[in-house]
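One protein chain omitted, others in place.
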Amino acid sequence: MIDFSYTVWILLIPLLMFLVVGLFGNRFKPLVSGIAGTSGLFVMWILSLVTAYKYFFVLEKAADGTFQKFLAFNMRWLNLTDTLHIDMGVLLDPISIMMLIVITTVSFMVHVYSIGYMKDEKGFMRFFAMLSLFSFSMLGLVVATNIFQMYIFWELVGVSSYLLIGFYYTKDSAVSASKKAFIVTRFADLGFLIGILMLSFSTGTFDFLTLTGANSPAFSSGTGIMFLGLSTMTWSMIFIFMGGAGKSAMFPLHIWLPDAMEGPTPVSALIHAATMVVAGVYLVARLFPIYVFAAPVALDVVMYVGAFSSIFAAVIACTQFDIKRVLAYSTMSQIGMMMFALGVSGYSGHEGLGYMASMFHLFTHAFFKSLLFLGAGAIIHAVHSNVMNEMGGLRKYLPITHATFLIACLAIAGVPPLAGFFSKDEILAAGHEKSLMLYWVEMIVSGLTAFYMFRLYFSVFWGKETHYHHTPHEASKTMTIPLMILAVGALLAGLIPFSMFVSSDRMPFQSHLEIGIAIPAVLVGLSGILIAMIFYRKETDLPDRIYNALGGFSKAAFHKFYIDEVYLFITKKIIFNYVSRPIAWFDRHIVDGAMNGVAYVTNEASDRIKRFQSGQLQQYALVFVSGVVLLTLLFTYFWTN
Amino acid sequence: MFEGVPLTWFLITGTIMFFVGIYGFLVRKNLITILMSTELILNSVNINFVAFNKILYPDHLEGMFFSIFIIAVAAAEASVAIAIIINIYRRLVNINVEKMDEMKY
Amino acid sequence: MSILTLFIIIPVLTVIGILLCKTHMQVKWVAVVGMSLQLISAIALILLYLAERRAGNMAEILFMQDNVWYQTLNIHFLIGVDGVSVAMIGLTSLVVFAGIFASWDIVDLPREFFTSLILLATGVFGFFICLDLFTMFLFYELAVIPMYLLIGIWGSGPRHYSAMKLTLMLMGGSALILLGIIGIYFNSAPNGGPLTFDLIKISKEHLPINVQLFLFPFLFVGFGVLGAMFPFHTWSPDGHASAPTAVSMLHAGVLMKLGGYGCYRVAVFLLPEAAHQLGWIFLILATIGVIYGALGAVWQKDLKYINAYSSVSHCALVLFAILMFNQTAMNGAIMQMISHGIMTALFFALIGMIYGRTHTRFINEMGGLMKVMPFLAVAYVIAGLASLGLPGFSGFVAEMTIFVGAFQNADVFHRVATIIAASSIVVTAVYVLRVVGVLLLGKIKNEHFETITDAKWFDKISVVTLIFGITLIGVAPLWLSDMITQGLGPIMHKLLAAAPGIIN
Partner (left out) sequence: MTPNQLMFAIFSAVIIIFSILTVTSRRILRAATFLLFVLVATGGMYFLLRFNFLAAIQLTLYAGGIVVLIIFSILLTSHIGEKLEKPGLKKIIPAFVAAGVGAVVTISTILQHNFPVEVISGSERTDIRLIAKSLISVEKFGYALPFEVISILLLAAMVGAIILAKKRKD
């Protein structure tokens, strides 16, 4: 047995970086904090790679040939009830290690990139402190040993996302976007919390090892019907998925993601493309045995929500003009596909293809999507705008960005042999086995994906010649090198025999390329590219004609199907005006009014009584005399016996 | 019965005088007239004391002594009261009892 | 002499010292020295307590001392602590210490101000260490009365109205408490023997059920008024809005905890059967209070009102947890008291400091303060995040303990109440972020604010102390939670005896 307890340093280094940079960062030059953060990340990256190597290649497998799943580090954090306690620790299994690699790699690249990108910003030090905080929280989330630790880091991830989206805090749109992101995910987290409470109440544990082990109490308890004909366990899993859907921007909790693009672009690349938004996928994957065995209905919910989100977002992405928003909807769509893949998956062996495909896609997506975002960042950096109408013909000015962006677009469009092709093929294969209808939905999604990505690509790098205020120029080395490294990842990541490492039962298996599915998928992707090329390579009025021909539908898609407006209506109108305001009024006037009323009555009564004391001597005398006379009367006539 | 005059007669005279005094006390506004009403009340009581003493207990003198003391107290009271009245008059330039309510509440 | 007497002697000596001082500076330094000593002895007490427990001393109450001071009615000066009161003492000394620094720049009558403030603190300390109902009540009153002076003299806005309202409502509450205590006293020896105010002795007796049912509402409502129980919370927004900074801190941070502590220590502990039978009524009120306070805060525009309503919500959560009658929830209740105490003190300190610089408390009139006062703004964000229950801060630990505890009651009524109460975390996020967004972020709205200075050294001491407190509990809660759990033994024992159905 190899000692893995050093993995705790992967967590502690960014925390330390956060504290040091956050507390003392302003004593040094800004660049120092950037370099400190980046070198910390580098150490973590190396540690993660070493861990992955040791885990997959050195550590012997368990007796039944599966990868081991164990706690590398664990300590008691808080005792709740006799059985329930929160621990803090590091859980190692294939998916957590895969996430470690994804997070540290992307985060490292983003750090390097940010040194260049954020160079002129005032809050450079703050930015790196928050990035470290984010890395800490995200890593804590993926290595969580129990669901409560996951929830804790889940919240921390949310807050670091809040802080980073609101990085440009003097911009009102950034402030409200960060607020929106936090509140929407917070609302989802309420569901997560309720789910945790229900799950832990029926199973008596938070521990992942117990919960997802062979004899999990989750399989036996909580099976009774609770509400609407579903069992407690199903409900708790649906609630937990609600948390995951919030973080992963699944419909209808997706509204924060496009707005979150108000943050600096490296942040979007790190948080809103590669890592945090896939936390929901990771959560479902983490609890996958419970979903499969104890709550299949909840898994169906995951499948439908994922499928619907993917097509929904893909349609919207075709109509947006802000390049970061296109990428945001694309992210949502791709995560929908991952969710869908999890939803169609079975447990072991080839049935668990969906699970593997989902994780695979998560892995590859991290590379090409962060590459896309960083590329978009380089474009924005060059032209100081993020509306694609204001761009065009940039391929001459930004050769490296252009090349890497093209690779990423090809990868996401599923062109072989790039990364996206393999993972998407597995997803479609898994979907094909489960439901033919959803399979075609996903097929359309991949076509749309190719279309909108190349729409973006052509309008930015080809299209009309645009005149810029100052000639755009390629970004500095710190920005282009990460692009190139990630492009290599996007090129090659698909070649990894992923099913040999990650599977739902941790048993390696051999997966094959499904030619019957791969060919139509590639054809659909290529036709998407072709259409985009016809529409956008040269400036034509074709897109507008199509747009107008579709009429109401395209308008609705452009307005993101008015979901934002619905939310605004519910929050602003109903909660704020019709709940909170009446409550404030009620409190001031009814509750407080009752208290003040008591005081008023007392005061008034005493005022009345006080008036008897008129200061009129003769009145007092009259009362006195009348009293005496009355008493005399009483004593002489009535109380005599 | 005292030489043909029954006790009740004295008492009734005293009573009427007493209540006339009370009436005066309650009605008059001028402080001096109120003082006069008080004298009436005191006197009516004196008559009763004396009449009781003479008719019911002719061998004793308590009633008479009480009257003497009452007269003494009345004298003291009158002097102090008039001093106060004059003082009030100096300050307020009138001695209307209804205006004197500064110390109410 | 027990170490606990120090907690009465130090403040009294400090007050005497303050009265002997000549200059304002001396007054402040005497207060600082006194309260630092108090803080040190509180830390010493915590360490001693933990050491005793580790040494295996499993007595219900530690550091007991008993002096009779009024033989006729059998009133004792009986002091002693268990884990719960140790925790509360730690909270109090922390908040008082920070409060002294937060009121450093007070100009009017500093001698009288600090005297009243420390007198108030004396009352609170006395309340937490006493085990004799009558003496407890005495200290309780000692804590409430200076409040009137502090708000009435040094307050702002409609201070006379607020001071009057606050004092009258709290006095109304204490009248109920007095009735309850006297009622308990006359039933304190159901099997004969001398009547007693001794809390521990009474807790060993079994009070007749009809007596319990009669007295429980008095005590619970009486303490609940101070604990801002809905619908008796309305003194809190007005009182806090008018009170000077340190008073708001002490009041919301510590004094309101007397309410929760009293409900726990007197009402539920001594009258468990009645608590169990009547608890549902108050549970409904507490649940309403949790969500109502949070929603009420969303609409407010005055910083202090926002925080006052948030306090209503958080304090209602304390009562909510106490009424769940199980160890986890009770533990959460105590932690919530401590957490909310430090957090809200931090909030009020910051609001006071911001108000002292901008001279307004209306959030619409402010904006972009992050630029001009980064220290205070960051501290405000931290306080806000702690308030909305972010992990790493004490609020999260307390709330999660409460919710997990509350969820152990498996019936529908408790479940629904728990879910409603839990949903308050979303509403809390809404109003906290709204304030942070409007107040600190965005552009500076008022030109005057460009010249505002950031925190001074004394502000920083106050703020950093409190932030340290919430973070310490938030990051390493185990020692505190275990300490409190040990203190909960007797009450859980009584509750289990009263109603065997309760889950431990």
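Order of writing sets the labels: A, B and C. Residues in every chain begin at 1.
Please note the rule applied: contacts are C-beta pairs under 8 Å (C-beta built on N, C-alpha and C of every residue); 3 or more make two chains touch, one makes a residue touch a chain.
Note that this is a predicted model, so its numbers are computed, not measured.
Shown chains touched by the hidden one, complex as a whole: A, B. Although one chain is not displayed, subunit B still touches it through residues 1-13, 15-24, 26-30, 32-33, 35-37, 39-40, 43, 46-47, 50-51, 54-56, 58, 60-62, 64-65, 67-69, 71-80, 82-87, 89-90, 95.
Of the residues in subunit A, those that touch the hidden partner chain are 618, 622, 625-626, 628-629, 632-633, 636.
In this section, only the chains that are shown with their structure count from here on.
Remark: subunit A and subunit C have CA centroids separated by 36 Å (rounded to whole angstrom). Multi-chain contact residues, meaning those touching two or more other chains, do not occur anywhere in subunit B. Chain contacts: subunit C has no residue touching two or more partner chains. Those residues of subunit A whose C-beta lies close enough to touch subunit B in the complex are 610, 613-618, 621-622, 625. Residues 22, 25-27, 97-98, 100-105 of subunit B touch subunit A in their complex. On the side of subunit A, the complex with subunit C involves touching residues 76-82, 84, 86, 148, 151-153, 155-156, 159, 162, 166, 169-170, 172, 175-176, 178-179, 182-183, 186-187, 189-190, 193-194, 197-198, 200-201, 575-576, 579-581, 583-584, 587, 591-592, 594-596, 599.
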